[in-house]
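One structure is given here, and the rest of the page talks about it.
A single protein chain has been omitted from the complex, and every remaining protein chain is retained in its original position.
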Amino acid sequence: MELLLSLTIGVLVATSTYLMLDRNVLRFLFGLVLLSNAVNLVIFAAGRLTAGAPPLIDAGEYAPTGVVANALPQALVLTAIVIGFGLLAFTLALVYRTFMTLGTVNSDEMRIAEPRDGRDEDTGRLGLGRANPDKPATGQEAGI
Amino acid sequence: MADDYPKVDRVMGGPAGWISVAFPAILFLYFLGWLPQIAQGPQVHGFDWVPSLGVRLSVLLDGLSLTFALLITGIGTAVTLYSARYLGQHPDYPRFVSYLLMFMVGMLGLVLADNLIALFVFWEVTTIASYLLIGFNADSAKSRRSALQALLVTGTGGLILLAGIIVIGNVAGTFELSQITQQGDLIRAHPWYLAILLLFLAGGFTKSAQVPFHFWLPNAMAAPTPVSAYLHSATMVKAGVFLMARMNPALGGTDAWFWILTLFGGVTAVFASVMALRQTDIKQVLAYTTLMALGTLTMFLGAGTHYAIMAAMLFLVVHSLYKAALFLMIGIVDHATGTREAGVLGGLSKAMPLTGLAAAMAAISMAGIPPMVGFIGKEFMYKAGLGLGGFGAFWVTVMAFAASVMMFAVGGIVALKPFRGDLRPTPTEAHEGPWPMLAGPLVLGALSLIFGLVPGVLGYYLVGPATHAVFGEVRPVHLYLWGGFNMALVLSILTFVAGWLLYRRHEAVRAGLMRFESRNPVDFDAGWDRLLEGFKAMAAWQTRIIQNGDLPRYMAVTFATFVVLVGGTFILRGAFATGVGMTTDGVHPIQWTVLALIIAGAVLTVMTHSRMTAVAGMGAAGIGVALLFIMFSAPDVAITQLLVEVLVVVLVSLAMLRLPYLPRRTKGGFRTGHAVIAGGMGLITTLLMTSMLAGAFDPRLTQFFEAASYPEAFGRNIVNVILVDFRTVDTFGEIVVVAIAAIGALALLRGGSPRSRTDAEKEG
Amino acid sequence: MITELVVSFFVISGGIFCFAAGLGLLRLPDLLTRMHASTKAGTLGSGLILVAVAINFAEGTVIARAVAAILFLLLTAPVAAHLIGRAAFRTGVPMADRTECEPGVAEALRERPGEKAPE
Amino acid sequence: MQSLILTTTTRLLAALLLMFSVYSLLRGHNLPGGGFIGGLIGATAFILYTIATSVDEARTALRIDPSNLAMLGLGVAGLSGLAAGFFGQPFFTGQWLFLFQDGDSYLPISSVLFFDIGVYMAVFGGILTLVFAMEQEI
Amino acid sequence: MLDYAIILGFALVILGVTLAAIRLVRGPTLADRIVALDAMTVQLVSFGGLAALQAANAGFLDVAVVLALVGFLATVCLARYLERRILLAAEDLT
Amino acid sequence: MSWLLVYPILIPLFTAVLAYLFRNSPAGRWISVVGTLALLLASVMLMSEVLDQGVVAGQMSNWDAPFGITLAADLLGAVMVVITAITGLATVIYTLAEIPERLEKLGFHALLQTLLMGVCGSFLTGDLFNLYVWFEVMLISSFGLLVLGGTREQLDGGIKYVLLNLVSTIMFLAGIGLLYGMTGTLNMADLHLAVRQVENQGLLTTVAVMFMVAFGVKAALFPLFFWLPASYHTPPVAVSAIFAGLLTKVGVYALIRMFTLIFDQDVGFTHTLLLWLAVVTMVTGVLGAAAMNDFRRILSFHIISQIGYMVLGLALYTPLGLVGAVFYLVHHIIVKANLFFVAGVAKRIAGSTDLSRIGGLYAHAPVLAFLFLIPAFSLAGFPPLSGFWAKYVVVKAALDLEMWFVAGVSLAVGLLTIFSMTKIWGAAFWPSHPDGIKPRLSDIPTGERMALMLPIVALAALTCIIGLFPEPFVQFAERSAQQLLDPTEYVTTVLGVQP
């Protein structure tokens, strides 16, 4: 199982890296979600795997009676999931706001802070405030 | 420049003026008082500054430092007095004075320091002060350029010098000059000797403007005249000479020392003399003669014999006296007539007799005519040159002769021509300067004469001890005006003859030089500009390449760095290992399915061109991960994972309402380079995981938690007990993240809504 | 032993319903028919397995949680189906050709009563 | 979202969810659950409420600004850790009070529980802040 | 016997999830995907129940309870997205 | 346990809570000021305790190390907390005049306080996973601060900052997972012992490099620094200042901590790698600064270059090298924050930070000019200011190891630093304003002027004090370097036993 899990994590990392290299920031976000999952699995697996024995102490006992799963990585993963969620939520808001302000989710069109010619330049393409009206959404597209 | 500013009503610069004059004057008297003691031998005083780094604020008082201290304070008094009148009504005069005093402190510290690090500290103080003073007329682009040039050239030298200081400190085991100079043999024999020498000379040559680092000095004349007189002729530029002199006992006496110093010094002296002839602005003429003097001093320090060093020390004093006087004089002329052009000025002795007197005394000394002290200086140089053996004697003597001839001519140009003949019309009507401005040149000129008449005093109190300090051993020093008829005198006479001829024909010579220069490809000043432009272009190019504003590129580099460094280390360090669970034996079909679900979700997310499908894919992968958590006994984690998945869907489905669709397949196809990086990331992760899982696991922590959870922390859910008791601080930080993420997002979203934007506009 | 038998029965029949839900989702021709499979069979299957859990543990708190889960499933499944079905209909998701439509129903479903997109 | 069926179900469901969230919070020390899970479930109750009605109604029902609630949660968590200081113990050391102790059954009141309540509030408030903001601005 | 029943149950449920996942991938409309995701969450409730039976630990039951509760929320949000997106798209067109 | 360890975390927390609850009233900002003052007080008390007793450690929740979470302050940690408090206080005072009420109502002060909390937590924690948590607290606060206000520049810069930092965070987390899987522990002192038991030392080195990359992003090492110049010039100046001062230093701190306490088993490999990264970082950073034409962008690139010096000090891994690293850290925080403060005032009175669009500050704002020169020359390494000693020590450490090339590069970079500092001076201060504006400090209302200038004056004074009386600071750095190079005291104190 360890081998297969490692391979799965590898695939998760590879796919998420590919997504994070996309110029479309939304794809980056998708990659981020997958990568967080992969890393959570890394931590989880690092504490070694135990099937079917959650780290709970039965009523009337003072300690787990048999072998139970390693509780520490579970706690760590839980924390990491929550933190990851917080970061993701903020990033989503940031992407949303950026799109509303700059009119793009393509990072190669975000050249305000580092303008191409060394000057602040508004190309006019930016700052539309909402989705590009040249390419309106259609009902069919809404289905996807 | 001195006139075109709004005047502030201050008498003699106000309090700032009086303080600025009193400070050097009092110090001058104080140092004078030390003369008799130091004539007996050097003294070291001092206290710790940064003992951990071996840095002390120790003072080495010997002939050399005292000579310099007297020049700094003495000429400093003349210059500050002069400035109080010259710039006293300038709105920025107080700033000017503070820079000047800062410089003075730096310069004094430099020459008095016994500790090399302390010397360096003061060295840099003079650099900064010089930068601020050259740029004093900040509105002029030329001033700013010159200031920067001076700063960078001397700054470069300074930093190289610092390296030299550190290395010599490592070799000698101390930074104290008084101890380092005792270890000359050890240092000269050390394998790093040549490196140390070159590092020190780089510092000295840049500061003292030796060719090819000379170009900043004439430009530095953009500074107000008192600054030129003080820094760029009498004091700061001599710091480099001082350094070489100071290090002579430790570094001197080798072939390398001899040849480098005499060659650079000689070339600088002759080159500067020629350039001096070529100028029309008298201040520029003087600037180049300063350069010539610096070259000469360097050359004689390089020559290294007792006589040569004595000649150098004597010339040091001589030059400071006449050059400061001349600079101040030209300032008065400029002030009075509005021009400094040699071709325009003439017959000023009628309108400005005292100025003419001062100029005459200084110029005669410069020309080396008896009975001025300048004559003695020149004689001793010839004697020293002739006293060397072999090619050295030839080189030094010829260079000294050539330079002296041209100095003679220049003396005529700057002090004879403007004052002789009929008064010529000038931009403003010529009039005699005020006493505070005249006092300095007159006193300095008079000193040139007095020391020429009684050279013994100079020799006993100043030149002797200084020579002793530089040469390293005590030998008698005897200065005299008349040394009998000898080879040196012959050379002197030849100098006068050749000099006079040159003076008579200098207009023609100048024209020739200017023609030559217009075809001269080697223009150091323009080269400087090209260097700077080239550097800036290189910097801009590099930055465009690296910081190009393209996020995917940043990401790619970041991930690629990870792949290369971590992957490379993995291979180089042979980290691969294999062990438990590295087969597919006993993997339950359910587990296969769950892993397949995760992979399918991830692949779907990558492949799809529909964002909601991507969200679904992420969801599937997330659910698969939750299933893994369930299978491997982590109900709390599974619950949390599922809850978070749901919340992500909630938030994403809200945001996606406005966010744009993903681009269609036509745009942005398969990215091979990115795929390679991504594959590398995946591969490395897998390898790291398998290798890590192959090792043994130390369950200490978990065993403790299992044992303590109920009896000591009263909880049966070990995971929750870890979260709220064993590792509370983690959870504490975690909720801060959640709360702050929410507040941050709220601010981001609300700050952008039309409603609050109007609020912002109302606020202004 | 009897308990084990009963539990096994519930587990397997629950599994069959869950499987049927998945299969229906894949096989049935259009969205709305697929929803029949997923809503009903899925809910029933999960419910049966939860019943099995309740019987197996036979503890108050476990029964309570199992009952709660079943109750939640029964409460939410139809609402979810209603929302998806309505939304799908309004967004023009195609239906199987055989679907018969009583007059006026399609128009009534497409109508969006008074709801405006937030601005 | 206008739907009679949704709105009616939500009345019941939201109440159930809130109850369940408190239940999760309270027994998290012994069984799966805890402040975070509880807070999340509580938040879903209000998210559902928001969807079925509107943000404004949900805000009114909540009475307190969710972002304030989140920050108060941080404060409560911090104070629960501070409690140990009064007994000369390190930060966050659990302080336990066993009420109605009778053999093996008792009602424990502890600083750990208060910490978990802080977690609950922070998570609950934080998530609602996010959702309300998104819902309102989009 | 129960062990075998549980494994069989697991197998059936996981097969069901897989089939739903195929529908998730295949679509073709977003509505189909939402239905698939909804079905998967409901099936996962069974998964939690089965895990509880297998581990003889009711802890996993909580996974089931929570999922039954909040899986619904995701579905509601997605369905709402579906409707509102059309509304907004219609506005964009006009 | 000393509660002094907890206060630097708790005080900002409660300040944040209160400041947020009172965000709509002026009380909010004064709560922030008072809270930061209290933080300063607490951090100074902690410092004096560390100076008295050596390493101070405390077990949170009263569980022994390595089971519970340890907070520990050695000299480095304590001084970083003090500097954090100083910078924080300066920033808070500065914001009184610089941050508009609109941003305060959005929770500016709460974000600032949690930023301080995260930074202090990072410096004080003795647990690797806990370090991750504090990093995240710091990061999310910085995200919020960076884009607060939401101008177009901020959003663009913010996207790059956020996304690149998220990547680094995840790498960090993965590293923790791997290290935990190999050693079974998270306590840093315990890790110091545990890494020696690891059989697969090659894997350990690999994981070490992984941490190097992750912290390399945080510290802005080449070639991982992109997020910094992309974003630091975009937020309000006070935010830039505290970011520039503190944030990258947390990355450097983490590198120092990890590569002295835990990863010291393959120094020949890891530290050599660090050395070359540091050298290239110095060069690229300073070249970037030379290429820029904006006050704040120049300063931003300089951060990178200076980070190179600090990491170089660590990479040399000699006592003197670490002295340099520690001294540099402290010096740079003060100086860099101050330069950004000056940039803010310059922008306020001259209208821009674009060097081609401002001027006249020398003539009309002489006080500001003077106060610029101090940190600027200090940054450029001119004696007798603090930066000189920092640079001197690092260069000497390199020369002591006969690393001529490295020392040469350090000196050359010093020269280029001078170049770009004078570029600002020669463009914004000396020449007159292109629009004929006379930028005067007196144009700012008195109260605001006080708020703006007080931090600048105080930090400049601090720079001068360190420069003129460096001995106690050098001695401190030496003791600190000893603690770092020989972590026995740290480990013993944390674990409570002789290892």
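Each chain gets a letter, A, B, C, D, E and F, in the order it is written, and its residues are counted from 1.
One rule holds for everything that comes next: a contact is a pair of C-beta atoms (placed from the backbone, for glycine too) under 8 Å apart; a residue touches a chain by one contact, two chains touch by 3 or more.
What we mean here is this: contacts and distances are computed from a predicted model.
Enquirer: Would you mind picking the UniProt name of the chain not drawn here, from "Sodium:proton antiporter", "Cytochrome B oxidoreductase", "ABC transporter ATP-binding protein" or "Dipeptide transport system permease protein DppB"?
Expert: "Sodium:proton antiporter"
Enquirer: Could you list, sorted by label, every displayed chain in contact with the chain left out?
Expert: C, D
Enquirer: If the missing chain were put back, which residues of chain D would it touch?
Expert: 3-5, 7-9
Enquirer: Using the touch rule from the top, list residues of chain C that touch the missing partner.
Expert: Here the touching residues of chain C are 16-17, 20, 23-24, 27-30, 32-33, 35-37, 39-41, 43-44, 60-61, 63-64, 74-75, 77-79, 81-82, 85-86, 89, 95-96, 98-102, 104-106, 108-109, 111, 113.
Here is the rule we go by: only the chains that are shown with their structure count from here on.
Enquirer: What chains touch chain B and also chain D?
Expert: A, E, F
Enquirer: Please identify the chain lying most centrally, where each chain is represented by the average of its Cα atoms.
Expert: Chain F is the most central one.
Enquirer: So which chain is farthest from chain A, going by the mean of the CA atoms in each chain?
Expert: Of all the other chains, the one whose centre lies farthest from chain A is B.
Enquirer: Report which of A-D and B-E is connected by more C-beta pairs in contact.
Expert: B-E
Enquirer: Which chain maximises the distance between its CA centroid and that of chain C?
Expert: Checked the centroid distances; the maximum from chain C is B.
Enquirer: Once you find the CA centre of chain D and the CA centre of chain E, what distance in Å lies between them?
Expert: 26
Enquirer: Once you find the CA centre of chain B and the CA centre of chain C, what distance in Å lies between them?
Expert: Whole-Å distance between the two chain centres: 77.
Enquirer: Could you please state the distance in Å, as a whole number, between where the Cα atoms of chain A are centred and where those of chain C are centred?
Expert: Taking the average C-alpha coordinate of chain A and of chain C, the gap between them is 30 Å.
Enquirer: Could you tell me which residues belong to chain F and also touch two or more other chains?
Expert: 13, 20, 60-61, 107, 110, 129, 133, 136, 140, 143-144, 147, 150, 159-160, 163, 167, 174, 178, 181, 229-230
Enquirer: Among the residues of chain B, which ones contact at least 2 other chains?
Expert: 547, 549, 551, 555, 559, 610, 612-613, 617, 631, 633, 635-636, 639-640, 643-644, 646-647, 650-651, 654-655, 657-658, 685, 689, 692-693, 697, 699, 701, 705, 716-717, 719, 723, 725-731, 734, 736-738, 740-746, 748-752
Enquirer: Of all residues in chain C, which touch chain E in the complex?
Expert: 4-5, 7-9, 11-12, 14-16, 18-23, 25-26, 31, 34-35, 38, 42-43, 45-46, 49-50, 52-53, 56-57, 59, 61-62, 65-66, 68-70, 72-73, 76-77, 79-80, 83-84, 86-88, 90-91, 93-94, 112, 115-117
Enquirer: In their complex, what parts of chain E are in touch with chain A?
Expert: 27, 29-31, 51, 54-55, 57, 59-60, 82, 85-86, 88-90, 92-93
Enquirer: Note which residues of chain B are touching chain F in the complex, please.
Expert: The touching residues are 48-53, 92, 95, 117, 120-121, 124-125, 127-128, 131, 135, 138-139, 141, 144, 147-148, 151-152, 155-156, 159-160, 162-163, 166-167, 170, 535-536, 538-540, 542-544, 546-547, 549, 551, 554-555, 557-559, 561-562, 565-566, 569-570, 572-575, 577, 685, 688-689, 691-701, 704-705, 708, 725-730, 733-734, 736-737, 740-741, 743-744, 746-748, 750-752, 756, 759-760, 763.
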